[in-house]
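One protein chain omitted, others in place.
Going in written order, the chains are labelled A, B, C, D and E, and every chain counts its residues from 1.
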Amino acid sequence: MGLEVISDIRTDYVYNLLESGKRIDGRGFHDYREISVERDIVNKAEGSALVKIGDTAVLVGVKLEPGVPFPDTPDRGILMTNAELRPGASPDFEIGPPNEDSIELARIVDRGIRESETIDLEKLCIEEGEKVWMIFIDIHALDNDGNLIDAAALGAIASLSNIRIPNERYGLVLEETEEDTLSIRDTPVAVTLVEVEGNLLVDPNLYEENAAACRLTVSSNADGTLSGIQKSGSGGLKKEQISEMVEIGIEKAGEIREKFL
Amino acid sequence: MGLEVISDIRTDYVYNLLESGKRIDGRGFHDYREISVERDIVNKAEGSALVKIGDTAVLVGVKLEPGVPFPDTPDRGILMTNAELRPGASPDFEIGPPNEDSIELARIVDRGIRESETIDLEKLCIEEGEKVWMIFIDIHALDNDGNLIDAAALGAIASLSNIRIPNERYGLVLEETEEDTLSIRDTPVAVTLVEVEGNLLVDPNLYEENAAACRLTVSSNADGTLSGIQKSGSGGLKKEQISEMVEIGIEKAGEIREKFL
Amino acid sequence: MGLEVISDIRTDYVYNLLESGKRIDGRGFHDYREISVERDIVNKAEGSALVKIGDTAVLVGVKLEPGVPFPDTPDRGILMTNAELRPGASPDFEIGPPNEDSIELARIVDRGIRESETIDLEKLCIEEGEKVWMIFIDIHALDNDGNLIDAAALGAIASLSNIRIPNERYGLVLEETEEDTLSIRDTPVAVTLVEVEGNLLVDPNLYEENAAACRLTVSSNADGTLSGIQKSGSGGLKKEQISEMVEIGIEKAGEIREKFL
Amino acid sequence: MKKEKIELIKDGKRLDGRGFEELREIKIEIDVLKRADGSCYFELGNNKALAAVYGPREIHPRHLQNEKTAVVVYNYNMAPFSATDRKRPGPDRRSVEISKASRCALDPVILKEYYPKTTINVYVELLQSDAGTRTAAINAASIALAAAGIPMRDLVSSIAVGKIDGEVVLDLNAVEDNHGEADMPVAMIARTNTITMLQMDGRFTKDEFEVGMKLAEKACHEIYELQRAALIAKYSESVNANVNVNVNTGRGEE
Amino acid sequence: MKKEKIELIKDGKRLDGRGFEELREIKIEIDVLKRADGSCYFELGNNKALAAVYGPREIHPRHLQNEKTAVVVYNYNMAPFSATDRKRPGPDRRSVEISKASRCALDPVILKEYYPKTTINVYVELLQSDAGTRTAAINAASIALAAAGIPMRDLVSSIAVGKIDGEVVLDLNAVEDNHGEADMPVAMIARTNTITMLQMDGRFTKDEFEVGMKLAEKACHEIYELQRAALIAKYSESVNANVNVNVNTGRGEE
Partner (left out) sequence: MKKEKIELIKDGKRLDGRGFEELREIKIEIDVLKRADGSCYFELGNNKALAAVYGPREIHPRHLQNEKTAVVVYNYNMAPFSATDRKRPGPDRRSVEISKASRCALDPVILKEYYPKTTINVYVELLQSDAGTRTAAINAASIALAAAGIPMRDLVSSIAVGKIDGEVVLDLNAVEDNHGEADMPVAMIARTNTITMLQMDGRFTKDEFEVGMKLAEKACHEIYELQRAALIAKYSESVNANVNVNVNTGRGEE
């Protein structure tokens, strides 16, 4: 029996259960699977967090290195976010350079962090025009059972807290007044929902992701403002659905922030 | 009916008409299709030209940016020519890095410009050994109905005239004596002919290109000297044919120069 | 008859002969094919050597260019070893970027040279932290009849002797006390053996390589110390076999060193 | 999220003279390319987008085929000379993401199930850019698909809204985008008010987001009428084929 | 071959307190991933390796198939944040070579002939590194293969030996590797004393080499017992599946 057939059967199963108001793992429509966040598990990284949402597991590591600033922002640090959909994390992932899915994932997380202005890039200038700190956020997908985005975004902001800037390693001497920790000004959280046959489901697992026509990720900040939205999938959404998804997104983000950040 | 079969039928058609002294679009053997040159249509480029030869359309844009000179020419600007055979321009073009056809196209155009010495690269030195102007000529094929080379070469020289050097944008202050326009010292024009069953045809359209065993491009300057020749195609040419092609090439270049440059 | 079938027949042939104590080209188990080393055959290279082992031919060229040192070794030259399995050298080699075989080859040769410390990288500093000599060892496989590794390694060390540092070409003036030749402090030699049905064969030819389950390369220095070992192939070896191979490797290296270095 | 402060609104008008809910000038030409099965040139202010559509056609490496539907490929590409700083040729991360989002914007209207095992290729070249390129590209692509005769449920229309000087406004240009506070490109099937693309970055309150969605919705309806008019004009003139159609609107400055 | 001199042995002990023939602490967890057919998390001191195995499964471009056996693919990958200097994502020359050597280390025990025309994929992520990564990876991979139900002749166990301050010692950590004189990773089928991987760089006399081989052999036997114990523990608990097994040993410092 071909893989496609199996996939169709699973999708039908998701549909059928939803008709009777149930998700395949028994959750409420707006419930997350169990979330865990384990910090500082990579001693070579300036920051790191292993985030699990159900069986989905993402490890995020943050490294700081001195680099040359961009010409148009000579007094600002540089933020780089990269995602690797490692082939061990799913039979659907392949060895190779970043593809549209890993690039989209990285850019959604990047925008959440960047647009919330949680990192004060101006504080990451070492010598104007010459040397600034480059922050590398590396997202390493370990196990994909759906909703990598939320896990990656949570891992990113979790691993950014309590970062010591590695001045000594690069022979940089600090003036007394200077801090050597990276302060975080906001806590953006991404919440992803899918639309399946008219139902809006928070935190889709893999089967739900595959069954869904649309996916919407909502990144929001501590004050309830939005710092990023991304629709994906080959279906369409009604304005009212989107409004509801945004509202739920902000609400769930608050719950996650409360608990893990 | 396979594509190859259609292609063969078209080639036969080109052959049959030529036997009775006719080209498939009714032109004389040494006639160009209608040519149009529209300048300065891209406001973000220092220079640009949209060239149409019949239904073939090529957009050429020129950008200037400061860069580091090559070590062996510390006092000279740098000329870079790149061609993109965009997949929208032909069902035969594919997404991907430059292939032998786009590289050949770029290099033929580049040699015409470079060897004619129309640009005085020594005038493009900003600070010897440190900073010079880099001129990027980007050829963007939009619609390929044959003879992209002549359209690209004409677009390149057309977009190089009346270029203002963007000193201000890069914070460069000029001394009073200095000009900030790029002067053009020559007007190289490329003329391409194909050989089909013993006939020499100027400005081949797509069917003629496919039917031809040989293609010859002749780049010549305002004074009638040659600055580039390139034979392509898997056939051979007689010396007398080449002499005739070169002669025609110089003559047609004069006509094009007169009209468009 | 498919290529795989032919390959199997050849492997059987190798096996059958070995059972009666013979190699297919009549050599003793520990004998090399005829070796020749021809030096300085590329006038554009600082050093070069064409090494033939039987019908296997490898050309190694060495170039020196000034470059920027690595941050953690500001006072040391840089050694880079690259190998190209040129498609002309074998029907099994393909055009394309380095693959695992060419990378392994380059790294085995590199380790032999590097770990023997035959080159005093500290003498290749031009200006600390700013400019050092980069030594490029380029291995160009021309004809592969088996055992490219030993040919490449021998070519590398052979082409490193008598190298004049091209100070003049790069406008570098030497103080009187400075030398402008690269001195070689050791002569690492790689010896490769394969294991075929319990037999240990020095310098495998192509058929033997294909028939072997295991390959072991032993790099050793003038004083008999080891500077590199690499096992390859999908079989296993007993400790006693490895001990014997290492012993033979050191012995054969001595013979080659005596004769060619 | 952006650099030095510039006053983007003066006396209730934007720097280019537009009101808050005003589109830039739009120009549409259909079937401007000979080789493509369908094509469209679309100007949105100083954005110049050229869309070419090929297909349905066979997919070459067979394992890329889908047994049930056509595979839509969407390629967004900025010409090297289209922006202030020269863009290196070839895809970058931004264009890969935009291509994916844009494909998802058009997917819902393409009747892909009519042509299993085939591919439908949409290539959009940005010849000149001034913020809002992806929306101009989608508008162009939508028309080019129709012009190529690809069976579609409807047209897709696209526009961005953003926030400048604290105000939610329609269709940011480059200066506004660089110095503004938020940007939100939207694509929708105007006739059914179905949103097929939604991206946002910057900072929006929930209320600002809702205001923005309304602005976008209204503008998409305007654009839809222009797209439709251009197609009708073209087909009604189709006895003399390849006649270009020009549709102008708005009164943008640039 | 290395930089400034550091005293690596004091009072007969190594900087992390270990004796010459002492392994770093080892921790094993089996089936830690849901999606993989088999997986194993393996710590060796500060090295953290995560192996995932998929297969046997069909090979896609058919000309890569082998008519007689399964094709084993081994991919060793260091996470960008796993080392002091950030590692650029994607394969580099070092990881390509290690992947090949590691595949050759495991090939001899995999009964590839059972599954012609298929591929068996072994992916190992190095999440944290501290010298000896390839040996930790092979140990993890060997267990993950067994956990995936791939038929195997035996397990493969791996460890490195090296030379520091003139002494041949077991299982170098990063400081020892950076300032040491030689490094020799070894993999073997412990039960039959068959060596399946052997690499060496630095400078060893023939005698030091022999001493090193003996140390490695002894340690591989220890590791083999740990691997076996972990698998037995896991299978004996297999009524309640996915229960992680923790095996600790040694007394390393870090």
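Just so we're on the same page, a residue touches a chain if its C-beta (ideal position, glycine included) is under 8 Å from a C-beta of that chain, and two chains touch if they have at least 3 such contacts.
Predicted model only: the values in this text are computed from it and were never measured.
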item	value
Residue touching the undisplayed chain, where the options are B:Asp40, B:Glu65 or B:Glu115	B:Glu115
Touching the absent chain when the full complex is considered, from C:Thr118, C:Asn144 or C:Thr187	C:Asn144
Touch list for subunit C against the chain that is not drawn	41-45, 48, 55, 57, 59, 61-63, 65, 82, 84, 86-91, 95, 97-98, 136, 138, 140, 142-145, 169
Contacts of subunit B with the absent chain, listed as residue ranges	4, 72-73, 98-101, 103-104, 106-107, 111, 114-117, 216, 221, 224-239, 242-243, 246-247, 250
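To be clear about the criterion, only the chains that are shown with their structure count from here on.
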item	value
Fewest touching-chain hops separating subunit A from subunit C	2
Innermost chain, where centres are averages of C-alpha coordinates	A
Centre-to-centre distance between subunit E and subunit B (centres being mean Cα positions), rounded to whole Å	57
Whole-Å separation of chain centres (CA-atom averages), subunit D against subunit E	52
